[in-house]
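Structure first, then comments.
Only one protein chain is missing from this complex, and each of the others stays in its spot.
Let's turn to chain A:
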Amino acid sequence: MVQASSVEIRGVNKFYGPFQALKDIDMSIAPGKVTCLIGPSGSGKSTLLRCINFLEEYDSGEVRIDGQLIGYEAPGRKMSARKLRAMRRSIGMVFQQFNLWPHMTAIQNVTEGLVRVRGMKKPEAEARAAEALNKVGLGDKMGNHPSRLSGGQQQRVAIARAIAMEPRLMLFDEPTSALDPELVGEVLTVMKTLAAEGMTMVVVTHEMGFAAHVADQVAFMEKGELVGMDIPDRILHQPEDPRIQGFLRSYHERNSF
């Protein structure tokens, strides 16, 4: 079992110029829970996810990890870069485009953070990285550069890169959207394992199956607003809000044949 973080989001607003991308978002995520963010394109899912590790700077409101405010010392006063980095060490992030470093092999991608950020000695980091890569089923591909890996394998390396840092919270931004359909399963399997181990996870996804079966709660966003958040069944099968109903209807139309 991993030591898992809680996330508390209170009244978060985010503006791009005059455009408001997040409108007064409130969200509570208990330790060890899996939260899926769904909603139409441009609704602010990625923006909200990226506010959680402050890759995106929110303008007002609070995001707290285990009670500690991230990005700001106090409302309106920025946190030092060093403190922010310390907080990010325990937050893993997985991107839609994998974002592996192409000039490094799979295992170098994983050891990089261990050596540079955690200050580990190289042999120790390599042992840890090998362990993480084995866990995602890539023990035999450690010496490959990303260009010599399939999309699914690249995404699993990216997950290994994150979990090797022993995060207490994992953020996933559409981790399977760039993958060919037959490669989605291998990545979701790894994510399910993580969830079963008690990792706190926030997952932006269009995989409704994953949301239905793995998530503890599903949040639906539209136009920068959090429209509803509940257990998967209530959002996915008996939504009351017409906006969620409309979204799911078009989702089913697209995915039926």
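Here, a contact is a pair of C-beta atoms (placed from the backbone, for glycine too) under 8 Å apart; a residue touches a chain by one contact, two chains touch by 3 or more; residues count from 1.
Operating definition for what follows: contacts and distances are computed from a predicted model.
Undergrad: For the complex's missing chain, which UniProt name, "Alpha-D-ribose 1-methylphosphonate 5-phosphate C-P lyase", "4Fe-4S dicluster domain-containing protein", "Nitric oxide reductase, NorC subunit apoprotein" or "Amino acid ABC transporter permease"?
TA: Its record in UniProt gives the absent chain the protein name "Amino acid ABC transporter permease".
Undergrad: Looking beyond the chains shown, say which of A:145, A:192 or A:206 touches the absent one.
TA: Result: among the candidates, A:145 touches the missing chain.
Undergrad: Decide which residue listed in A:37, A:91 or A:107 touches the omitted chain of the complex.
TA: Considering all chains, including the one not shown, the answer is A:91.
Undergrad: From the list A:24, A:112 or A:230, pick the residue that touches the absent chain.
TA: Residue touching the chain left out of view: A:112.
Undergrad: In terms of residues, what is the contact footprint of the unshown chain on chain A?
TA: 53, 55, 81-82, 85-89, 91-93, 95, 97, 99-103, 112-113, 116-117, 145, 147-148, 158, 161-162, 165
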